[in-house]
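The complex appears here minus one protein chain, its other protein chains still in place.
Every chain is named by a letter (A and B) in the order it is written, and numbering of its residues begins at 1.
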Amino acid sequence: MAVRIYREQVKTRGATEIVDITGLASGALRASGLKNGVLIVFVPGSTAAVTTIEFEPGAVRDLRAAMERLVPQSIPYEHDKRWGDGNGYSHVRSALLKPGLPIPFEDSSLLLGTWQQIVLADFDNRPRTREVVFQVIGE
Amino acid sequence: MAVRIYREQVKTRGATEIVDITGLASGALRASGLKNGVLIVFVPGSTAAVTTIEFEPGAVRDLRAAMERLVPQSIPYEHDKRWGDGNGYSHVRSALLKPGLPIPFEDSSLLLGTWQQIVLADFDNRPRTREVVFQVIGE
Partner (left out) sequence: MAVRIYREQVKTRGATEIVDITGLASGALRASGLKNGVLIVFVPGSTAAVTTIEFEPGAVRDLRAAMERLVPQSIPYEHDKRWGDGNGYSHVRSALLKPGLPIPFEDSSLLLGTWQQIVLADFDNRPRTREVVFQVIGE
């Protein structure tokens, strides 16, 4: 058993942009040379999150619309009253969707569904360069 | 430290059916023979998810009702306009609840609460046979 960590920079426009990071995840797994184990995808920061979705423009727009319905940008947030940075909604969306996800792999392949991609959701209200952590644990 | 993978087929009716898979998880742990470590429960696919709940009919109905309130089947989805399969809401529910969960175990027992069961939520709009991955990592 071994542990390997890879970091990748991902530029986003913020504003709940949803970015397909499956290729980066697969690249980290390949670089590790490990065959069986788990990949932890984790985004440090309190205004982003990680999940999976069928990465086609319709479903992506639907997820963005759902986040806007569930945690609207237009209502007042206490965070904004205190800090004035206008991204209170970003913090709540991030806490709701959470920053980490474990994905098993076997025979050097992630056990994702055919139409299932790993995505970074950047909820901040401005463009960001995110560092995403891909940790490979296995043998 | 060792890694073992078990796959189980779970038949569902779709339509946000919530299925107790705690027994399958415990079976995988037992089969592994490992004593201390983590069990990764993961469902490949973009219209299902994994979480825990007290698996009694009331709480299960409440969770289904909440998903219907939060991500209604009745509103239009861009995914459906493009693909016509009518399960746009299923994709959003799955991305929101997420496909994976890590559960620690010790002395060959999952560290769940007494009233806490592991569940598969199948959000697709038709019956499915799901393959659920139980990955046991430990010693």
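Convention: contacts are C-beta pairs under 8 Å (C-beta built on N, C-alpha and C of every residue); 3 or more make two chains touch, one makes a residue touch a chain.
Please read these numbers as outputs of a predicted model, since none were measured by experiment.
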*Touching the absent chain when the full complex is considered, from B:Pro44, B:Gly88 or B:Gly138*: B:Gly138
*asked:* Could you pull out which residues of chain B are in touch with the chain that's been left out?
replied: 1, 36-38, 51-54, 56-59, 61-63, 65-66, 70, 97-98, 101-104, 106, 111-113, 115-116, 119, 137-139
*By the contact definition given up top, give the residues of chain A that touch the hidden chain.*
1-3, 5, 40, 42, 44-46, 70-71, 77-83, 88, 91-92, 94-96, 98-102, 133, 135, 137
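The rule we apply is simple: only the chains that are shown with their structure count from here on.
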*What whole-Å value do you get for the distance between chain A and chain B if each is reduced to the mean of its CA atoms?*
19
